[in-house]
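Every protein chain except one is present and positioned as in the full complex.
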Amino acid sequence: MSQPEVAVANPLEPAPTEPTPHEHGYTANKEAYLRRLKRIEGQVRGIARMVDEDKYCIDILTQVAAVTKALHAVSLGLVEEHIGHCVVGAASEPDPELRAEAIDFKVKEATDAIGRLLR
Amino acid sequence: MSQPEVAVANPLEPAPTEPTPHEHGYTANKEAYLRRLKRIEGQVRGIARMVDEDKYCIDILTQVAAVTKALHAVSLGLVEEHIGHCVVGAASEPDPELRAEAIDFKVKEATDAIGRLLR
Amino acid sequence: MSQPEVAVANPLEPAPTEPTPHEHGYTANKEAYLRRLKRIEGQVRGIARMVDEDKYCIDILTQVAAVTKALHAVSLGLVEEHIGHCVVGAASEPDPELRAEAIDFKVKEATDAIGRLLR
Partner (left out) sequence: MSQPEVAVANPLEPAPTEPTPHEHGYTANKEAYLRRLKRIEGQVRGIARMVDEDKYCIDILTQVAAVTKALHAVSLGLVEEHIGHCVVGAASEPDPELRAEAIDFKVKEATDAIGRLLR
C-alpha cells in the first residue's frame, strides 16, 4: 500500500482509530471548540472595553491571565486529540520503514508545537 | 481636590510621575493597547475559522501559541506601566507610614498579578 | 526476554499500559539526560552562590530564567520520547479494544503531564 504524502498538511489516514478523510483529532469536538473560541474572543473584547474605560491595571492583568489560561486549555485539547489521532494514525502504517518515518515526523511535529506553547 | 474613585487601593498619588485622576499607567498608550487587543481578537476569530474549516491541528496550535505570545506582550506592557505608575505613585506618599503601607500593598498586588501570568 | 532495540520508533510493547521495566523512551539517551541534569544542578548551585554573595537581583532572575528554560528543554525531550515510545507502543497492541483503551490512557497521561508543564 502506498501512502507517500502521509505527512504535514493532509493526513488522509485510513486506519485504526477511525480517522476519516479531512477529519482531524478535534473534528468530533468541533462545536465545543468553536464555542470556547467564541467565548475567548468575547473575553478579549471585554479586556479592550476595560482599557477603554480606564479600569484598574491589575484587574485587566487578571483578565489577560484568564484568557491565557483558556487558550492553554484549548491548546491542550488540541494536543491531546492530535496525539491520539495523527500520531497514533502514523503508527498504523503497515510498512515498518514508512511507519517509523511517519511516527518520527508526527512526534517531532507535536513536540515542536508543545515547545512553542511552553515559550 | 477630590479624587474619589481613583482606584482599588487608594494610592494617594499626587506626585512625581504625574498621575492624573482616572489615569492609569497605560492611559498614555490606550490607543496602542486597543489596537493590539483588536488584532488579538481578530487572531482568535481566525483560529475559530481554522477549526471550522478543519485545518491541520498543528497549524492551529501554532496560531494559538502566537495569540498567547501577543497576550504576554500586552501583559508585560501593563506590568511595566503599573510598576512605573502605581508602585512609584505609592512611593511618593509623603507620610512615611502610609507610604510604606501603600508600597507594600502595591508591590504585593503587582507580584500576585505577575504570578497569575506565570501560571 | 530480549528486546534490544525497543526504542523510539516502533516499540511493539507486549502489554500496552505496562512499559517493560527498564525500557523507556529516554533510555537510549540516558547518559545525555544525566549530563544535562548535572549541569542544571550546577546552575541551581550557582544561583545559591549568587544569593549568598549578594549579587544583583536582576542577574539572579536571569539565571533562574535560564534554569527554567533548561528544564523545559529536558521536559520536551522526555515528552517527545514518551509519545514516540509509550503512546506509539500502546498503538501496537493487536487487540483493537485493548488498543483503543491503552491509547486513550497513554494520550491522556501525556497530555496531563504537558498541562502540568504549562502551568
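Note that the chains take the letters A, B and C in the order they are written out, and that residue 1 is the start of every chain.
Following the convention adopted for this analysis, a residue touches a chain if its C-beta (ideal position, glycine included) is under 8 Å from a C-beta of that chain, and two chains touch if they have at least 3 such contacts.
A quick note: this is a predicted structure, and the numbers were derived from the prediction, not measured.
**Student:** Could you list, sorted by label, every displayed chain in contact with the chain left out?
**Tutor:** Listed by label, the shown chains it touches are B, C.
**Student:** In the full complex, which residues of subunit B touch the absent chain?
**Tutor:** 16-17, 72, 75-76, 79-80, 83-84, 87-88, 91-92, 96, 99-100, 103-104, 107-108, 110-111, 114-115, 117-119
**Student:** Which residue numbers on subunit C touch the omitted chain?
**Tutor:** 19, 21-27, 30, 33-34, 37-38, 40-41, 44-45, 47-48, 51-52, 54-58, 60-62, 64-65, 67-69, 71-72, 74-75, 78-79, 81-82, 85-86, 109-110, 113, 116-117, 119
As a working rule, only the chains that are shown with their structure count from here on.
**Student:** Specify the contact topology among the chains shown, as one of line, ring, star, complete or other.
**Tutor:** Line.
**Student:** Please identify which chain has its centre, taken as the mean of its CA atoms, farthest from the centre of subunit A.
**Tutor:** B
**Student:** Taking each chain's centre as its mean C-alpha position, how far apart are subunit A and subunit C in Å?
**Tutor:** 21
**Student:** Between subunit A and subunit B, what's the gap in Å when you average each chain's C-alpha atoms?
**Tutor:** Computed value for the inter-centroid distance: 28 Å.
**Student:** How many angstrom between the C-alpha centroids of subunit C and subunit B?
**Tutor:** 35
**Student:** If a residue has to touch 2 or more other chains to count, which residues of subunit A qualify?
**Tutor:** 72, 75, 79, 110, 117, 119
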